Structures are given as structure tokens and as C-alpha cells.
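I'd like to ask you about the structure that follows.
The complex appears here without one of its protein chains, the remainder shown in place.
Think of it as A, B and C in the order they're written, each chain with its own count starting at 1.
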Amino acid sequence: MKRQLPIILVFICGITMVIQFFVPHEYSEDLFQYANDFVIVIGILALPVGIYSLMTQTVRKARREPKERLYSLATIAGFLVMIIAGSRREWFTGATSLSSNMFNYVLVPAQATLFSMLAFYIASAAYRAFRARTLLAALLLLTAFVVMLRMIPLPEPLSTWNNDVVRWILEVPNMAAKRAIIIGVGLGAVTYSIKIVLGIERSYMGGD
Amino acid sequence: MDPTSAWGMVWRGIAALITLAIFSFLWRDNPVYKFIERLWVGVVTGYWTMLLYYTSFTDKVRVPIFEEGQWWYIFPSLLGVLMWFRLSKKYGYVSRYALAFYIGISTGVFIPLTIKTSILYQVQGTIRAIDPTWTGIMFGIAFLGILCSLSYFFFSKEHTGVLGVSSKIGIYTLMIGFGAGFGLTVMGRVALLVQRVIFLRDYGIDLLGGGL
Amino acid sequence: MGRTILFLLLATLTLLLLPGGARSAPEPPARLTARDNPNDSGHGILLEWEAPAGAESILAYEVFRLPWRPESEGPPHAPDTPDSVWIQVGTVPQVEDQRSLEYVDEDDERMLGTAVNQHFVPRNGSVYYRVRSLATDGTRSAFCPIVSGTAIGNWFHTQRVNALVIAIILGALMVYFIRKSAGGIKLYIRPIPGLAHIDEAVGRATEMGRPILFVLGTGTAGDIATLAAYTILARVARITAEYQTPVLVPVNDPVMMLMAQGTVKEAYLEAGRPDLYRPENIFYISAMQFPYVAAVNGLMLREKCATNFYMGVFHAESLLLAEAGSTTGAIQISGTDQVSQIPFFVAATDFTLIGEELYAASAYLSQDPKLIGPLKAQDFVKAAILLIALLGVLEATLLSSQWVRSLIEAH
Partner (left out) sequence: MAWYDRLLAVDRRWIYLILAVAVVIPAIWTMHIPVSLSSEVENVFERVSGIQDGKIMFLAIDYDPSTMAELSPMAEAILRQVFRQNGRVVLSSLSQFGPAMTDEIMTRIAGEMGKVSGEDYVFLGYKPYPAITILAMGTDFRVPFPTDYYGDRVDDHPMMAGVHNFDDVEFVLSLAGGNAADMWIVYGNAKYGVPLALGVTGVMATDYYPYLQSGQLFGLLPGIKGAAEYEQLNESPGDGLRGIPYQTTSHAVVLVFIVLTNIAFFAKRSAQRKHGMQAGLS
């Protein structure tokens, strides 16, 4: 029972939502909305479990290693400050409140900086990986090379040739590859979903 | 806030320090990076909690149940509470009922929608006439590329004979596509990096120029 | 509303502005009909009419209707209502020499904020319409006779039959092949390079005495790619249980964390080592993408993970993780369904499951007939899709017709 009931519930919910797609009636639209809210609400209410997990691991680290204490304190203090700073709606949304300053001057620059580090990583990945070990690797690196070359001022007629080749790559093989992957992924994911709905695939459900 | 006011300079200074601290990870892992990383995780968790509270939680739990009397919204909330039982050794299994709803609904919605967007739309897009013009012929080659690339994803048949040839062309096409994707992305990432550099430069100018 | 008034104003102005003289008004549209718009929730009416003689001088048609009002404000408007009450709901261009034209009047909002929405189309209620022509010189025809239509909710979307057929065929083939392979017939699966190296990669971590890192991506528990990643996690966890190597699973979604704990625990149980299961090794970091990545990058370096798995939905963080991981000299195996991130995984990790291969992984890893059967079914449908595309292109090229394409039209 402990194992069977969830699998039966997955089946019922899954089939209901598949049928819903083929019923345009207003009642069916309302059902879709309601079902969607189930996913949203379960997702939100799971957050306390996440916070609990974060806080216990933080405290555990601090207990185990004294060197970790300062770092653990940073996490806990950061969390508490943001909760208090956002405990009133007008504090949370106010243009110059602590909460929005933390957002604008801590969260935003941190995120933008980590994102921009990709520029370095792209360069080092190119250096490390773009070696013509095999034909496949050679194709990968040559295409990337030609595409990047369009940013370099070349003498005529090289630049026209390069432009034409890049355009061809984007319109022909690149388009073909993308489309094939999307179709393949779609088909694979649909098959996988049917396996879940039918209860064939259940590793996500785990044990007790 | 005026960016060159005293408080503006302080906040921008914090932002500049964070920027440099995160970049320092490129050199090596270090205590400053570690401190900022941990602080970031704490701050973002607090922010995210309050954001969810004021948006989704208010719209889908607090207002419908307690203010608008839509009693049927109690059910998803109850299921959400069931998730907490995962922490209990004895009653952990009840969280599976909530998971069952979550996964059942997500996959059920996903199946027909993906057939529509990833299969029907895409195949529809590949069906065009191959005219004896430059564009037409290029489309013909692209079409062949799609067929071959897709044939690479045949799993239950050995890749020999015709399938062997087509899947080989397919993987070549895929690799060219990946190379193009890689090459095209450099531009956007460099633009992001430049924004950070310019941010630091402007702050430096304001700081030295007597902004404080 | 504002747009309508503007348009009417403009139209009047245009009339005033244009030079006077002999101008003959265009003919009104012919044979206007109104009926329920098929395949909708019950708030749409389909209007159809024909272009009158002299359509080449017509620029567009203007569609008018009687506004909706709630019962509290009186009964529905009758067709003899004065002109001033009628509202314009749409304008349909006369393109080239198109003979039959149509317009769908659709609106399912009763209220716009606190105001009554006059454009609302009630379910099971009648709405009156009339249409007139607008000539290229700005003159307008008289209205065509008034018609009424009633919107009803439809119980089956007839244009989505094709999607239903694909779902049913796929499901039926899956059941067929599962039975067939359960009957003892061996089905072939081609090797998938990334997967063949899982055991070896886990073994290496064991030899080095270092942990394994398993990243489930930055999707949600509802993403199918994430769910597929759990199958691989289950496999990896079972081997690590045998080798007694810890596996670290940082996640960015609490629901995913709970699921991952269940999966790993089950795997340890199956391997007969439930005593080795450590729930604290599967932990939540942050729901936001970048702080999550910052923490995982730190983790990789500090814990000196020997093998990194990246499976599931990945966005810009794919390369951030893979490059930071490569600095530690770890073996890295990746797989994602995200087309734009595959190039970075291919370049920066040792083995990559490309798109669909991620989903095929579960069948490959288990060799269980129940999981191999669906793979065979999937290939059959794939072959059918290839065939349909080929037939469609041949038909379009040789016969210049679109019948095959119309079969798979998505709605």
C-alpha cells in the first residue's frame, strides 16, 4: 500500500492531465489552473525543508570545524538580515530599503560577476578541448573557429568568404542539428513521461 | 540613490568588493571568496523566502484560503505540508503522496504539450518544397542533415549499413552545430565581462575623483 | 476600447479630409454568418463572410457587435439597438483576391478590473454582429444584415487528434515491446559512450579515496530531464554503496532534495548497505542559479571530488561547473536536454549524453526488459516521423501540395 498508492496517484493525475489537453471546455481550463496550483503550492511549501537542510549543514560544519565558524556565521547572518529586512512589505519593495539595496548591490553584482566569468572559462575550455584529436573534434573546433573569425577584420575577399561560410553554417548544419536534437529530446522525454505515468519508471520516488 | 553620494559610494564599494572577491576564484579558492560565497547563499535564501512569501504564497495560499474562502485551496496546501514528513523516519512515506501529485500533474501536462511543440511544430517546419533555387537546394541539404542527425539517435538498431552512414553524417552535423553554438556565444559572454570591468572602472574614477 | 474610439475618430477625420467629389461607396460584405468557434472553451464566435463585387477597392472590413452587459444591468441588447451602442471589435484586411474571410470574436473576461468588459463573449448566450467594408479611398459601405451566434464550450479539440494519435501509438507500442521482451526475446541497444564509463569513473574515485559529485541541474523536480537524471543517480549510488565511496548531491530545489534522498537511500538499500547512507550528503543550497553554482564550485575544490556528474536541465552554469571541475582533474560525465548548453558540455567534459541519450540512459543502465521495450517503441515512432517528413517534402516538391503537412499541423 505504501508503495502502490503513490504510483496509482501518479497514474490518475497524469492521465487526467493528458485528457485535459484534448478538452477545450471552460471546466477543463479551470481544472488545468487548479492542477497547476497544486504544483506551485507544493513547491512553495517545500521551501522550509530546504531552509532546514541549509541551516543544519551550516551548523554541522561550524560544530565540526572551528575554522568554519566565520563562514557559517556569514550564511546565517545573511539569511536572518534578509528575513528581518523584508518582514514588512514596504521594506521589501521600498526603493531605498535595506532589502532592495542588498538586492541591487550584493545579489545583482555577485550574479553578474559569476556570469561574466564565463568569458574566461570559454577561453580556457577552447584551449583545452579544441585539439584536433579526432575528426569529430576537428569539426567542432573548425566550426567554432570560423564562426569566431567573423569578429576579426580580414582583408577582402577573405572577409566576404568568411561571412558567407558563417551564414551557411548557421542556416544549414546548425539549423539541422538543433532541430534534430529538439525532435529527439521531445520524443525521448515523452516516452520517459509515459513510463512515469504508467509506473514503469519510478527511481525518482525512492524508498521510505 | 545618488550613486556619488556617501551612501551610494559605500554600497557601490560593497558591490565592487564582491565583484573582485568572486573574480579571485579564477586565481584560486581563497577565504575571501569562500566568505562571499557563504554570505551570498544566506542572503539569497532570505531574499527568496520573502519573495515567495509575498508572491506565490500570498496569491495561492494566504489570500484564497483565509481571505477569499476558496476552501478547495486547502488541498494543495495540505499536500505541501505532507512534504515536511520526509524529515521524519517513521512517517517519511506520506510525503510520497504529495510527490505523486507533483510528478503526476507535471508529466501529464508535459506529454501532449511536448508532442505539440517539440514534435509536430518541428516536423511541420521541416516540410517545405525543395525548389531548384539556391535557397531551395540549401533547404534540401539542411533537410538531409536533419534526417541524418535524427538517425544518430536510433538506439535499438546497430549502426551499420545505411544507418551506419546516415548516423555518421548525423554526428558530423551535430558537431558542426555545436561548434557554431560555441563560437556564437563568445560575444555575449565578453559583453558581460566588459560590463563588470566598466563598473569597476567607473567606481574607481568616482572614488579617486573625490566622490567621497 | 481606447483603440476603437481612436479608430472611429480617425475614420471620421479621414472622411472629412479626403477631397470631395464623385465617390461611390463600396459594397457591403456578403453572406455573413456567425457560429460557435470550434475547439474552444466556450467564449468565442466565428464570423465568416464573402468579399463583395469590387473587392479590389476594399482595404478592410470592420466588425461590429452589441456589447455584453451583466444581468444586473439589464437584459441582453436586442438587435434593434441604436447605432451608437454598437462597438467595433475588429478589423480584417482584404488581402489580394481573397474571397472568403473570417474573424473570431473571443473574450473570456467578464470584468476588466472593476469595469464591465463589453467585449466579453458569454458561454451559451447570443451575440449580434454586423460588418461593413472600408474602401481604399476611405469610404465605407452600409452594414450587412445583422446575424447572431452562440458560443458553447467544446468537449473535444478536433484539431489535436494528431497529438492524441502519436501519444496512443507510442503508448501501445511500448506495452507491446515490453511484453515481447518480457517473453524472453533479446532486444539490442547500441552502446552509449558516456554511460559505458560510469562504472570506471566511480571506480577511479574509490581508488583515489575521494568523493563523487552528482549535480542534478538547475531545473525543477517537474522537468523530465531532471527525472531522467534520477535514474542515473540511482545507478551511481548503487555502485558507490558497493565501493563505499561517498556521493555528494547538492541541489537547488527542496522537492528535488527530498526526491534525491529517497533515490539514494533506496539504492543503498538495494546494494545491501543501508548503514552507509548519509542523508546529509544530499543537501539544499539555494533556489537561485548563480549562488548555487558558486557554492558547488567551492565544494568541488574543497572536497576534491574525483568524479563529477552533471545530469538534468542546465543553463548558463553548464560551463561554469564543467570548467571549475576540470581544474581539479576530475573525470566529468554530463548530459542535458538543453540544446544551447550541449556544446559547452561536449567541449569541457569527458563524456556527454547528447539530448535524447539522457533519456535512453535508464534503459541502457538497467537492461531491464520493462525499460528496453519503450526504447524500441520510441525508435519506431522516430522512424515514422522521419518517413512523414520525407513524404511531406516529396509531396511539396513534386505535387506542390501540402496534404501530409496538414496532417501534422499543430494546434
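Keep this in mind: contacts are C-beta pairs under 8 Å (C-beta built on N, C-alpha and C of every residue); 3 or more make two chains touch, one makes a residue touch a chain.
Here the structure is a predicted model, which means the values were calculated and not measured.
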Among displayed chains, the one left out touches A, B, C
Touch with the missing chain holds, among A:I7, A:V23, A:L141 or A:A180, for A:L141
Touch with the missing chain holds, among C:P70, C:P93 or C:G272, for C:P93
Touching the unshown chain, chain B contributes residues 26-27, 133-135, 138, 186-187, 190-191, 193-194, 197-198, 201
Chain C positions in touch with the non-displayed chain are 3, 10, 13-14, 17-18, 59-60, 91, 93, 95-96, 136-138, 327
Absent-chain interface residues of chain A come out as 119-120, 122-124, 126-128, 130-133, 141, 144-145, 148-154, 159-160, 162-163, 167, 170-171, 175
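What we mean here is this: only the chains that are shown with their structure count from here on.
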At minimum, the number of touching-chain hops separating chain A from chain B is 1
Comparing B-C with A-C, the one with more C-beta contacts is A-C
Between chain A and chain B, the Cα-mean centres are separated in Å by 3
Chain centres from averaged Cα atoms put chain A and chain C apart, in whole Å, by 16
Contacts with two or more other chains occur in chain A at residues 18, 21-22, 39, 42-43, 46-49, 51, 54, 110, 114-115, 117-118, 122, 126, 140, 178, 181-185, 187-190, 193-194, 196, 204-205, 208
Contacts with two or more other chains occur in chain B at residues 22, 25, 34, 38, 40-41, 44-45, 48, 83, 86, 96, 99, 102-103, 105-107, 110-112, 115, 117, 119, 123, 126, 143, 146, 150, 153, 174-175, 177-179, 181-182, 185
So, in the complex, the side of chain C touching chain A is made of residues 39-43, 108, 123, 153-157, 160, 163-164, 167, 170-171, 174, 178, 220-222, 224-225, 227-228, 230-231, 233-234, 253-255, 257-259, 261-266, 269, 280, 283-288, 290-291, 293-294, 316, 319-320, 322-324, 326, 337, 339, 342-344, 346-348, 354-356, 358-360, 362, 370-371, 374-375, 377-378, 381-382, 385
Listed in rising order, chain B residues that touch chain C in their complex are 22, 25, 29, 33-34, 37-38, 40-41, 44-45, 48, 83, 86, 95-96, 99, 102-103, 105-107, 110-112, 115-117, 119-121, 123-124, 126-131, 143, 146-147, 150-151, 153-159, 174-175, 177-179, 181-182, 185
Within the complex, chain B is touched by chain A residues 2, 5-7, 9-18, 20-22, 32, 34-49, 51-52, 54, 58, 70-72, 74-83, 85-87, 89, 92-93, 96, 99, 101-110, 112-120, 122, 126, 135-136, 139-148, 151, 168-190, 193-194, 196-197, 204-205, 208
